[in-house]
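In this view, the complex is presented without one of its protein chains, the others remaining in place.
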Amino acid sequence: MTWTIFDTWIAITGSLVAMSCALLGNFLMLRRMSMMGDAISHTVLPGLVAAFLLTGSRDVLPMFIGAILIGLLTAFLVQAISRYGSLDEGSVMGVVFTTLFALGLLLIVQAADKVDLDPSCVLYGAIELTPIDVRTILGHDIPIAALTNGIMLLVNAIIVVLFYKEFKLTAFDATFARSLGVNSGLMHYLLMSLVAATCVAAFESVGSILVIAMLIVPPACAFLLTRRLSAMIAVSLIVGIASAWGGHAAAVWVPLQLGLDSTSTAGGMATVAGLIFLTVFLLSPRNGLLAQVAGRLLLSLRFARIDLLGQFYRALERGGMELGLERSQLRSMAEAGFWRDPALFVMRLRGEVQTAAGRWRLTPHGELCARRHIRTHRLWESYLAEKAGMAPEKVHPSASRLGYFTQGAIEAELERKAGHSQRDPHDREIPE
Amino acid sequence: MNEALRVLLLQDYNTRLVVIGTAMLGGAAGLAGTFLMLRKRALLGDAVAHATLPGVVLTFILLALTGGNPRSLPWLLGGAAVFGTLGMLTVVLIRRWSRLKDDTALGIVLSVFFGFGVCLLSIASRLEGVNAAGLSSFIYGKTASMLMIDAVLIGGVALTIVAVVAVFYKELKLLCFDQDFAASQGLPVLALDVVLMGLIVAATVIGLQSVGLILVVALLVIPPAAARCWTHRLNRMLVLSAGIGAASGLFGSALSALAANLPAGAIIVLVAASLFLLSFFVGSERGVLWRLIRRWRLEREVGMQHLLRAVWELAEKEAGPGRIGEGAVGKERLMQVRSWSGKSLDRLVRRAVREDFLTDTPAGLRLTNRGERNAARHVRNHRLWELFLIRHADTAPSRVDRGADLIEHVLDEDLVAELEAELSANGSQVPVPASPHKVVPT
Partner (left out) sequence: MSESPLPLRVTDLTVAYQRRPVLWDIDLEIPGGTLTAVIGPNGAGKSTLIKAVLELIPRTSGRVEFFGQPLASARHRVAYVPQRESVDWDFPVTALDVVTMGLYRQVGWFRRVGARQRATATEALAKVGMDSYAHRQISQLSGGQQQRVFLARALAQDAELYLMDEPFAGVDVKTEQAIVAILKELREAGRTVIVVHHDLHTVRSYFDRVALLNMRIIAAGPVGEVFNDENLQRTYGGRLTLLSDAVEAMASRR
């Protein structure tokens, strides 16, 4: 297959939709209203149908007005019913959006001869056909869908920039925002109207399912990757664009490899967005699943290494270390447990231990490290016994645990508070 | 008309099948949905439902490619159940291992799984020699094509749901109410949660065919929400919710069988929604109508109390603590005491005159005997409440009930006597003690 200008336009249109949705989605997610985006993207259906029926045309303006009104109605109904019926918002959202969507379906079927609207088109659109319908601007043929969604993106961007700090504040703490005189109700309804309008702009080309995916998934990825709102918005836009291009390419290319025709681009974009999320979820450097697991492994390794250093040093203290320790003696170092062998391996890499003829001993460098850890450990023991009033026979496990984490400022502070001690509560010497 | 009667009386074999099957589905979903709502996870059903699409389509494609019957409902629903469960597990996984909130996790699963399903659907529809048109009925629902074996399957799963709820009723109740306590009692909280989620997947999956995956969540959410408006008892709520669900299924599918252009899924949901609206307004426990009437009555009652008290207290200022003498009170002075508008005060005064609390004399307003008795009671109550709030500031706010007719109805007599004694010690007479603070027009 070849990539044509059509494909480029499809991807561009998709990117524009993805960016307008992702932009708003950030605020939805921070207000814990992601599912409100889901609800509104369903409820615009009756709004559209009503606009068709009333005006009898496919004009853009009535469609937008219908959608915005229905978006506001959805937001209002959810709030009012959950307040007056003391029902939780999730349930009420379910009640409201299914009811309105059912109403929309019924209207479509009833007015099938008057309304040229296919319900499945509302769900997953026909982005593949958008490049056919063009308007010539400044000598270029630009698909109408790209124009509509481009303008929508512009409107969203302008409003978000204008009200950036208000959106930020109401998303973070609505009550506080109100106390500062920010009308958080107004901001809420403004956001909902924008979501509804974006849905309408997008539905013809990509359908509501992609709207939901782009409202929610790119901001979720961004949330896992950054901690600042401005950075989050930027990242979510990039993820949106990547999903659009990747999604269309995948929809065309992957089925081809299996000997099939190309598949739905909207579905492909949602799927690729999902894959990007999966990647971020697994690999995000700070919060990714792998990072979390790896962090735990490294920590266990560090614990084991510190335990082993302590064991070596105590053996040294007892004397008889000239020949080093045998594996069997090492095996009794229960504290290191499963991690003993990996830790020994790491220690050898770091030049802290050496092995000769099956016996292990500390290198001079290792001895220094061990001495330092033992000092920390015993200082903690004295500190816990003297300052925290713990019984001397009980301080060992606590001191070990604290020792694992004692570095930098805490180590200096420990020196200051307990550094004068010469001997630990078990009357063993504290090495310098 | 004759046709309608035939349908409603279930005389037609196929209609009977469809209607009974959908009614059972509605009942079962109503039961499962009640616990889901009480566990505050109502929208989980939505995510599960959307997540089933790839399961259905994938099964369809596999059946078509291997030469099976790609329209076999048991297989398709089996595939749906697998992916529904997968979707639910993904929600749990995201919640457990990332900082994302519940709603975001639901949205991700919902849209990505569904998007993937749409891809597969598009592929399935272009498979050679296979007609995939029936698959879209899983999205919007279509009851008419139900076969005997389908109805039996749906009915069987529905009965299983009912049985599981009956067997684990009290354990599920405790799980939803107080998870910590349930754990402290040694209940396997995790296993019970799995049972509950299993119920949700089962109810969703059997609803796919008749209601469609976009709207099936309605059967999980709307009946419990409607039932909640009628009762404060869980057992009644379950019965009601199942009843409302069954009624929606029954009337919805019967109605849609009447005419060709009534899509079953939408009609079932709209019937359920009308039942919800009805419950929301006139439900005996939380009906908004009753609540509004109650509030309107209370406002009237409180307005009258304020008027009588204000007249009494202004008269007291003239006559000395605890007495009101014969003094009349002008409306201008009343206007100063409270934020009445001239109009609302006039209306209030007219009502007070009509009810024989006040007489409107040229010198001003004067309390009648009946009005004086009433006013004295309100003044006394008000002052005792105020003193109570001052003396027991730490715990009082939770007990104050100004709407109570007499303070004794809320606080016990010893406490009231104590408060009364304290008030009269400040130099005033019972039955109507002096106000703890001066009455000043503001």
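Note that the chains take the letters A and B in the order they are written out, and that residue 1 is the start of every chain.
Basically, contacts are C-beta pairs under 8 Å (C-beta built on N, C-alpha and C of every residue); 3 or more make two chains touch, one makes a residue touch a chain.
Note that the coordinates shown come from a computational prediction; the quantities given were computed from them, not determined experimentally.
Of the listed residues A:L190, A:A291 or A:M390, the one in contact with the hidden chain in the full complex is A:M390.
Looking at B:C176, B:V271, B:L308 or B:V379, the residue that reaches the missing chain in the full complex is B:C176.
In the full complex, subunit A contacts the hidden chain through residues 86, 295-296, 299, 383, 387-390, 394, 397-398, 401-402, 404-407, 409-410, 413-414, 417.
Touch with the hidden chain on the side of subunit B covers residues 38, 40, 167, 169-171, 173-174, 176-178, 180-181, 183-187, 228, 231-234, 237, 392, 395-396, 398-399, 412.
Operating definition for what follows: only the chains that are shown with their structure count from here on.
Averaging C-alpha coordinates per chain places the centre of subunit A 32 Å away from that of subunit B. On the side of subunit A, the complex with subunit B involves touching residues 29, 32-35, 37-38, 42, 81, 84-88, 90-95, 98-99, 101-103, 105-106, 109-110, 112, 119-120, 123-124, 209-210, 212-213, 215-217, 219-220, 223-224, 251, 255, 260-261, 263-264, 266-271, 273-274, 277, 281, 287, 289, 292. Interface residues of subunit B, counted against subunit A in their complex, comprise 37, 40-43, 45-46, 94, 97-104, 106-108, 110-123, 126-127, 136, 139-140, 214-215, 217-218, 220-222, 224-225, 228-229, 261-263, 265-267, 269-270, 273, 276, 280, 286, 288, 291.
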